[in-house]
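Below: one structure, written as structure tokens.
Removed from the display is one protein chain of the complex; every other protein chain stays in position.
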Amino acid sequence: ALAAIRAVTQAPATPPQVLWLNVSGLADAQLLKKIGEALTLHPLAMEDVVSLRQRPRVDNYDSHLYIPLKILQQDDNALTFNQLSIFLLNNLVVTFQEQTGDVLDAVRLRIRHGSGRIRQMGADYLMYSIIDTVIDNYFPCLEQINDLMEALEEKIIRNQAHKDSIEYIHRLKRDIQEVRRAIWPLRDAIGALYRDELPNVSKAIRPFLRDCQDHAILLFDSIENCREFANSLMDIYLSTLSNRMNEIMKVLTIISTIFIPLTFIAGIYGMNFATMPELQWRWGYATCLALMAICAAVMIGLFKHVGWLDFKQKTTITRK
Amino acid sequence: ALAAIRAVTQAPATPPQVLWLNVSGLADAQLLKKIGEALTLHPLAMEDVVSLRQRPRVDNYDSHLYIPLKILQQDDNALTFNQLSIFLLNNLVVTFQEQTGDVLDAVRLRIRHGSGRIRQMGADYLMYSIIDTVIDNYFPCLEQINDLMEALEEKIIRNQAHKDSIEYIHRLKRDIQEVRRAIWPLRDAIGALYRDELPNVSKAIRPFLRDCQDHAILLFDSIENCREFANSLMDIYLSTLSNRMNEIMKVLTIISTIFIPLTFIAGIYGMNFATMPELQWRWGYATCLALMAICAAVMIGLFKHVGWLDFKQKTTITRK
Amino acid sequence: ALAAIRAVTQAPATPPQVLWLNVSGLADAQLLKKIGEALTLHPLAMEDVVSLRQRPRVDNYDSHLYIPLKILQQDDNALTFNQLSIFLLNNLVVTFQEQTGDVLDAVRLRIRHGSGRIRQMGADYLMYSIIDTVIDNYFPCLEQINDLMEALEEKIIRNQAHKDSIEYIHRLKRDIQEVRRAIWPLRDAIGALYRDELPNVSKAIRPFLRDCQDHAILLFDSIENCREFANSLMDIYLSTLSNRMNEIMKVLTIISTIFIPLTFIAGIYGMNFATMPELQWRWGYATCLALMAICAAVMIGLFKHVGWLDFKQKTTITRK
Amino acid sequence: ALAAIRAVTQAPATPPQVLWLNVSGLADAQLLKKIGEALTLHPLAMEDVVSLRQRPRVDNYDSHLYIPLKILQQDDNALTFNQLSIFLLNNLVVTFQEQTGDVLDAVRLRIRHGSGRIRQMGADYLMYSIIDTVIDNYFPCLEQINDLMEALEEKIIRNQAHKDSIEYIHRLKRDIQEVRRAIWPLRDAIGALYRDELPNVSKAIRPFLRDCQDHAILLFDSIENCREFANSLMDIYLSTLSNRMNEIMKVLTIISTIFIPLTFIAGIYGMNFATMPELQWRWGYATCLALMAICAAVMIGLFKHVGWLDFKQKTTITRK
Partner (left out) sequence: ALAAIRAVTQAPATPPQVLWLNVSGLADAQLLKKIGEALTLHPLAMEDVVSLRQRPRVDNYDSHLYIPLKILQQDDNALTFNQLSIFLLNNLVVTFQEQTGDVLDAVRLRIRHGSGRIRQMGADYLMYSIIDTVIDNYFPCLEQINDLMEALEEKIIRNQAHKDSIEYIHRLKRDIQEVRRAIWPLRDAIGALYRDELPNVSKAIRPFLRDCQDHAILLFDSIENCREFANSLMDIYLSTLSNRMNEIMKVLTIISTIFIPLTFIAGIYGMNFATMPELQWRWGYATCLALMAICAAVMIGLFKHVGWLDFKQKTTITRK
């Protein structure tokens, strides 16, 4: 393979012919080193390829560009990020993938079925296609997070949310934060690609890069929106807790407040004093029960007046 | 129609004559493609016309400008955004609307009844008229959100807010957030139109664009104001909840604290000990009742002293 | 009046002679139109004069500057803003006031009693005098808001704040927000006047404009300070509520916890079992009462130990 | 004195000879006016000298610089700010102090004992010495605020904080805010001194000004740190309140929940029904007491299981 690589780089540059060398897995340090040397990639960039915590950015090494990106991969339980390193040489694009994934298949498909453009244009267009594919890969994930939050919002508003919702929101927020950290520098990186005069990037590619940057900005907007949404969800969930507490307290207070005076009256006539005239009255017992009933009725009336007894109010202000 | 378009574009440019081609609905992909080719609009821009999540911005394709905008449409229950794509060519404005709406009617009216200016000036003035109309269309919506919040504020302060108010505020905040996302890039886009040297945009149009940008900034200010208002509403609503909780607890505490000692006294004289001298006293019962009354009076006096019994206080600090 | 205006503008420019034309009230559309035409003010600017939601800014129309400002007027119950539009021409200043007010009287006084400088210098100095007067007019209002908040702070700390304090703070915050919206763009506008090369603004006026901008920045600083203060007030008020709740709960808990066991003991000896030896004991009743007293004493001792019984603590950390 | 001043300014400039004219107290308007005229200081600057709400900044009046600063003075109960106005002329520094203070003594000492440098260099070095002294004067105050907060933090964590702590934090926050307002513009002002080409400021002084600006930035960092600290303190104090509330509620609930069922049982056997077989049982009373004991034991066991009975938990996660 290395021989071929060497051959390629020494072949006279026939611009329309673009080569794409993709390396999956970074375990074989020897191979990486040889590729780096054969293509005279800068040693610092090759070090960064294997070090897995690179911020997305564009490094200009005069003869070539080095662009590390994060591919978002979404499992059942967690979001993972795979590092993708792109080198743009004269008529060659080299990519190193941390793990074999299916994200770049979209680019391969585009090339094979050839929408035409990708075959006519240079290596920079291939680079653009790869970056664009990586960015577009973020959108489904954001939409899913949004859907999850909307489902939870529905539950919270219907008062069916469970008490671990706060942890749930907390985890979503951490996911959002992770995605944000991957996207944020991306925006600037593509901006640099688009604005600066960089080697191997032709002027014809600029509208495409501008489009690509626009996608990145849109992505960033969406993620900021998700964050606001998550914060607002937290707020309404906490207020739901507060409301529920209010309800519980109301029930306790109503029951206590009604029965405590009644129990007190019962307590009085349970006393054993020798002379308690009421106890000997013929209608004493009945009067006592009646007194209790009146007492309870007054209490209930009062609570109704204060508005503590209607548990199902609805805000009826409507739009338009 | 296409033939006519072709004819137009090939006709010699007679500057005062400006054409406006408006396409409603984006379903007929074939038609869009043909229009794009006839007017040599950039393929990337034509792709963006049908992709409905474009940020408002100004894309300069040398021979023409591409300006995607969001038209705000307000139904009974929700805010919806329709995408409007504006192409500014030499003496031609092409607009693509996601859905047929009545927003652009205002522009048509201006043209027909002719305030004069719109007929004398170039295509850039037509473009300005369309953008201005789209922006002015946001104001009624913001005012309505503001009115809704003021109504709710009134209710909260009068303590008549229902317990789903928090969801209500939450929904208003999401609406505000949506509008904000549509307006924010708009401000920069019009700023770019006004500041940069762009093809087909004459110098004479600049004061108008500056005016238009000023409207956008004003809009953005208003939306930020709405956000602050919504946050403040949330705060006072939550504090209302807290206050109500305090009231409930006070009632519970007052009732309990008054009756618990009384009930205890009744309990004592309900005991069945063989030797309980008080029980045999002649005025035992009366003394006991008197004791209870004093006990209750002391309690009530204490609560009054602490200030728990006046439920209707008003802050009387007044603005000079 | 119009004839005079025309005469003025056609008279040869004798620099030291500066004219100030002030129009109060914007109802007479015809008059405004004629003035605009006589002085060849830009139609867009004249439209803005009557549209009352202009952001403070500086619009440069080459032959003249258009500067809309907001005059703050303070009634008993509310803050209102009147729009003041300033046009700076060669040796003429035209101002349009939304409503007749007494704010500009200060400028008139300065002219009449003539501190000298205002008569010697050009129209730009007159413009500066007007802007400076408008800005200085904001300070008393801010100071009043500050005083109101300090009075409330005093009340809250002395625990005498009423339960609608939160609405009170909320309204102050909205006032602050309103003033902030009027001041914020002002700062940039005067900055532009001072920095940019603008027609009719001489170099000699710059130190004065810089001074004026400094006042605007100071104003903005003060308003930001007010905001922080209001937020902090909200926090301490809410914590006061929390504290009060704690007090209420403590009272309830102390009373309940002391009497519940006592009542239970009374309940036991109120039972009617045939064989309850204690009931026949000679000192049974006395022992029972003693038991209750000990029980209560233990409880009170415990509460003292935990620190629930001292209601008046003071933080005594002092600033050296 | 004025004659001397006039003499000084008319004397031929012998660069190494630098004069410092310090005026303490601003009451004598006549004197100030004469000094201003004798040294041809700009009238606007002289107006600012007596107006006491100047933001720290650098005003360039071509022939001289005007630099208003705030000297921090710390009394037992409050922070006060005295205005210091510095004028930098060719070989003369004039300072106006609002009140006589001992802050500038440090500069005088430096001159008298002469660390050498201050005598060899020009008026700009004297100006730098004064500014540097004023800035260094802020550090002890910040350290004291920090110490106060750490003392309070200790108290809060040990649960010994009193209930007016929130007001205490609130006052510290206002102090911090005051200092911040004085420091914030200072940073930019010194930055302007260092970066811009200003009259009477030689290139040789730049490293010193850069050092001075660095102190200002450090100061600003510290004040921001104080703010974060104060906010965090507020949070933990409020959470302490919440925790205490939880404790109180737990005690109430435990006592109530244990005794309420027992009291109910006692109530049952206190009823006076003619036929209640248990009352006649020989071991009825004993069985009843046993039942109560079992009931209480079950309750206590349950509470232990739920973890409500251990009041002294400690988080034991330790740093490495």
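Labels A, B, C and D are assigned to the chains in the order they are written; within every chain, residues are numbered from 1.
The rule is short, and it goes like this: a residue touches a chain if its C-beta (ideal position, glycine included) is under 8 Å from a C-beta of that chain, and two chains touch if they have at least 3 such contacts.
Values in this document were obtained by computation on a predicted structure and should not be read as measured data.
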* Structure fact -> Going by the whole complex, the chain not shown touches A, D
* **Of A:37, A:105 or A:167, the one touching the omitted chain in the full complex** => A:167
* Asked: Of the listed residues D:106, D:268 or D:296, which contacts the missing chain in the full complex?
  -> D:268
* **Residue touching the undisplayed chain, where the options are D:22, D:90 or D:256** => D:256
* To do: Quick one: say which of A:50, A:148, A:192 or A:217 touches the chain that got left out.
  => A:148
* **Footprint left on chain A by the chain that the document does not show** => 42, 44, 48, 53-55, 57, 59, 61, 74, 76-77, 144, 148, 151-152, 155, 161-168, 170, 173-174, 177, 181, 185, 234, 237-238, 241-242, 244-245, 248-249, 251-252, 255-256, 259-260, 262-263, 266-267, 269-272, 276, 278-282, 284-285, 288-289
* To do: Write the list of chain D residues that the hidden chain touches.
  => 153, 157, 207-208, 210-211, 214, 217-218, 221, 225, 228-229, 232, 235-236, 239-240, 242-243, 245-246, 249-250, 252-253, 256-257, 260-261, 263-264, 267-268, 270-276, 308, 313-315, 317-320
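One rule holds in what follows: only the chains that are shown with their structure count from here on.
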* Interface residue overlap between copies chain C and chain D, same or different (over half shared) -> different
* Structure fact -> Taking each chain's centre as the mean of its CA atoms, chain C sits from chain D at a distance in Å of 23
* **Centre distance in Å when chain B and chain D are each reduced to the mean of their C-alpha atoms** => 37
* Asked: At which residue positions does chain A touch at least two other chains?
  -> 270
* Asked: What is the shape of the graph in which nodes denote protein chains and edges denote touching chain pairs (line, ring, star, complete, other)?
  -> line
